[in-house]
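Coming up: subunit A.
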Amino acid sequence: MSEPARDRWLSIGMSVLLHGSLVALLAFGFWHFHKQATTPPSVPINATVVDARTLKGEGAASTPAPQPKPAPQPQPAQQAPPPQGPPPPTPDELAMREQAAKEEAQHEAEAQKAMLARQQAKAAREEAQRQAQAQEAAQAAAAKQAEEAEAAAEAKKAAAAKKLAEARKKAAAAKLAAEKKLAAERKLAEEKKLAEEKRLAEQQAAAARAARVAQLQQSLQEDEQAAAASGALASWQSEITSRIQNAWIKPPTARPGIECVLNVSLVPGGSVTGVSVGQCNGDDAVRQSIQTAVYNASPLPPPPNGIPFPRQLIITFKPTN
Partner candidate 1 sequence: MYRRTAILMLLAGCLGLAACASKPPKPSAAQQQAAGQNGAGAESQGAEGGANANGGPFGNQNSVAGPQQGLLAKRTVYFDFDSAVIKGDGTDIVAAHAKYLSDHADSRVRLEGNTDERGSPEYNIGLGMRRAQAVRQALLLQGASASQITVVSYGAEHPVDPAHNEEAWSKNRRVDIVYLTPNAQPPQAPQTPQ
Partner candidate 2 sequence: MTPLLRIFLAVLTAAWLAAPAAYAQLQIQITSGVTNPVPIAVVPFAEAPTDGTDVADVVQHDLAGSGRFTALPRNKMPATPTSAAQVKFADWKAAGSDYMVVGQVVPMPGGQLAVDFELLNTLTGQSIARQRFTGSAAALRNAAHRVSDVIYQAITGIRGAFATRIAYVAVVGQGADSRFQLVIADADGYNQHLILESRFPIMSPAWSPDGKWIAYVSFENHLSAVYVQRVQSGERTRVSMRAGINGAPAWSPDGRKLALTLSGDSGHPQIYLLDLSTQHLTRLTDSPSINTEADWSPDGRYIYFTSDRAGEPQIYRIGTTPGSATQRITFTDEYNAGPHVSDDGKWLAMVTRDDSGSYRIGLQNLATGEFRMLTSGRLDRSPSFAPNSATIMYAERPGRGQAGILATISVDGLTGLSLKPTQGEVRDPAWGPFIQ
């Protein structure tokens, strides 16, 4: 039952990861955009887009145009103190002086007007810049807001999706479990009798299989026996083994579980001169049969060249089928 637990831990871990990364992103974004937002003056988020054209007097401007400075009064021509000096200007000169003064005043007014205009424009520019900045800030804030919202929404969506996925997974698992249970119950009820019959048929097959396995084990054991020693010694050993096996008329009571040890005395040439039954859990029939087998296998084949016959053999009879 570790499957759901493992899944649960996995879900938790991924969820934490996802949420953590989102939180991290949010924090970073917030911090980043927060920094940007402090350089322009913060304006209330009333993001009405301000058209720069409105600043030129076409519409109501939100900020009153600065008052024009009052035109400086023209300096009156100084009345000549008693003439001591130059002759009083002539009326032409006077008119010229008036004209000049008028022109100067006009120039002054124009200059003032221009300066005003320049000031106005500058103000307007500043205003526009400020507006723009405000707009930018607002936009940034908005963007940040949107992003935050988006992130939040995304996080929410992810969480929801995750939850949905989890729920779906859980539901699927539950459904599967329920289905399985139902199917199992049905199967159980349906196949109770069949299982018994199958069991018997399988027993038969298993017995055949077991017999084959025993056979394989036996041949493996023989192979192992042969491999235990090496080379000529092993083949001599297996020759003796098969000789005795072919000579052993196994009584019906020599069933698997029987193990009998026979100590065999040999003389050079391989003839058996004596046998004695050692540790043995078989009945008399088994004991007789193993002695008879060894005698019937006598004389045993000679060992490989240069090696004398052993004087004693210990033969273990341990039937496997």
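Here, a contact is a pair of C-beta atoms (placed from the backbone, for glycine too) under 8 Å apart; a residue touches a chain by one contact, two chains touch by 3 or more; residues count from 1.
Behind the choice of candidates: all candidates are chains of the complex that A comes from, given by their letters.
Worth saying up front: this structure is predicted, and the values here are computed from it rather than measured.
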Only one candidate among 1 or 2 touches subunit A in this complex, and it is number 2
Contact footprint of candidate 2 on subunit A as seen in their complex: 196-197, 200-201, 203-204, 206-208, 218, 221-222, 225, 230-231, 233, 237, 240-241, 244-254, 275, 283-286, 288-293, 295-296, 307-308, 310-321
